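Missing here is one protein chain; the remaining ones are kept as they sit in the complex.
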Amino acid sequence: MITVTINGKPQDLDVDPEMPILWVLRDVLGLTGTKFGCGEALCGACTVHLDGDVIRSCVTPIRHADGKKLTTIEGLSEAGDHPLQKAWVELGVPQCGYCQSGQIMSAAALLVKKPKPTDQEIDQSLAGNLCRCGTYIRIRAAVKKAAGV
Amino acid sequence: MRVLFIPAACMLVFACGPSATTVSMPPKFLPEAAPGVLRAPGDFSVIADKSDRSRALFVEASRVLLGPRCANCHPNDDSPRQGEFSTLHDPPVTRGPEGTGVVAMQCSSCHQGENAKLAHVPGAPGWRLAPKSMAWIGKSPADICEQLKDPARNGGRTLAQLVEHFEHDALVAWGWAPGEGRAASLGSQAQLAALVSAWIEAGAVCPTPVSPEGAK
Partner (left out) sequence: MARISLVRRSFLQALGLGGAAFALGIEHAEAGPPKAKPNGKVDPDASTLAAVWVHHPFIAIAANGAVTIASHRAEMGQGVRSTLPVLMADELGADMKQVSLRQADGDEAYGDQSTDGSTSVRSHYEDLRKIAATARMMLIAGVAKKWKVEPSTCVATHHAINHPPSKRSMSFGEASLLAATMPVPDVKTVELRPESELTSLFRDLPHLDAFDMSTGRAQYGADIRLPGMLVAVIARPPVVFGKVKSFDPAPALAIKGVRKVVEMPAPKPPCHFQPLGGVAVIAENTWSAMRGRRALEIKWDDGDNRTYDSIAYRETLLASVRAKGEVVRKLGDVDAALAAAKKKVEAEYVLPHLAHAPMEPPACLAHFKGDSCEVWAPTQEPQDARDEVAKALGLDKKKVTVHMTFLGGAFGRKAKPDFIVEAALLSKMAGAPVRVQWTREDDIRHGYYHSTCAHRFSAGMDATGKVTAWLHRCAFPSISSTFANGVTHAGAGELQQGTTDFPLAVPNFRMENGEAKAHVRIGWLRSVHNINYAFAAGSFIDELAVARAADPRDMLLEIVGPARVLSAADLGVAKASNYGAPLDKHPIDTARLRRVIERVTELADWTSARKSGRFLGLAAHRSFLSYVAVVMSVVMDGGKPRVDEAWIVADAGKVLNHDRARAQMEGAIIFGIGLAMHGAITMKNGAVEQGNFRDYRIARIGEVPSKLHIELVKSDRPPGGIGEPGLPPVAPALANAVFAATGKRIRELPLMKSL
């Protein structure tokens, strides 16, 4: 049995300890906001926070989360009103929207450590999040808007 | 020279079996460096001059250090390399203050304590970049040797601690268990430690820097 606090709620999970966190979230718990994009930690669509740090859930076995706190896009804010989410809506960042959960989760971790990031810091911290539609320019703007810079 | 070397190498195989580590009799010639084979410290005993032997042992060890499994994470800039041809790491992760990446792009965002099961993501405990002072990419064995001996650049290690690092460090060990699709480092971790150890015993002499013209 693996115990993980997911979005503030402790959960006992009777799953294959090797199952990547992504599939536990999506297939077992029905938390589908975290997306599958590459399965190789190359695209960042599956980004979540493990004890506050960014991880790519598609390559991280659930046993790594035992006794830890996991935050997904569903738990980033209760009402979907995290400053980043507000900025995302205000600037119309999403196109297809598929990568945006991951983009926002990476950006949220960045803002905790660097509340006033530079363009370069944004590019470095979001370097692992791909967007095929090409929303990067608005992503940069929205991160800065949320940060008030 | 080559004509002489080949029968010597063959004799060695006949006498000692395929594993170079089990050499019991000192060979008459230093076996030629062969692709994919790391020579054992004993192979170097044919070099009578201790300093020359020490130098040669280090050059041999540097064949491991400069291989992609080690060098990819000993870059001279802020970007790790990846793959057999040491291309820039993609996604483009940045070194960060601790060599563990930057926020949201930490080494541990993707790399765990072991190689991933179905993905090609490698992993080992403490996955990180070596500090820039320990950069190997773009350096000669002579440069690497000097820098390894310098406590200011080697993380304050004594020579004995260097051997300890090469012999037991779990991240170093990954070089010989790099997971599917990656060639392991030459030899074994024990062989590398033995070479470094033998280099130290022979005086820890660094290879002579080679001038651009190739002259000593």
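First chain written, first letter: the chains are A and B, and each begins at residue 1.
What we mean here is this: contacts are C-beta pairs under 8 Å (C-beta built on N, C-alpha and C of every residue); 3 or more make two chains touch, one makes a residue touch a chain.
In this text the structure is predicted, and so the values were computed from the model without any measurement.
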{"item": "Residue of A:Val89, A:Val112 or A:Val149 touching the missing chain in the full complex", "value": "A:Val89"}
{"item": "Candidates A:Ala65, A:Ile104 or A:Ala147 - the one touching the absent chain", "value": "A:Ile104"}
{"item": "Chain A, residues in touch with the chain not shown (by the definition above)", "value": "16, 19-20, 23, 26-28, 30-40, 42-43, 45, 72-74, 76-77, 80, 84-85, 88-89, 92-101, 104, 119, 122-124, 126-127, 129-140"}
{"item": "Residues from chain B at the interface with the omitted partner, ascending", "value": "90-92, 118, 120"}
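Rule of thumb we're sticking to: only the chains that are shown with their structure count from here on.
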{"item": "Whole-Å gap between the CA centroids of chain A and chain B", "value": "37"}
{"item": "Footprint of chain A on chain B - complex, ascending", "value": "90-94, 102-106, 108-110, 112, 116-121"}
{"item": "Chain B partner contacts - residues on chain A that touch it in the complex", "value": "18, 39-42, 44, 47, 53-56, 58-61, 64, 106-107, 109-110, 112-114, 121, 124-128"}
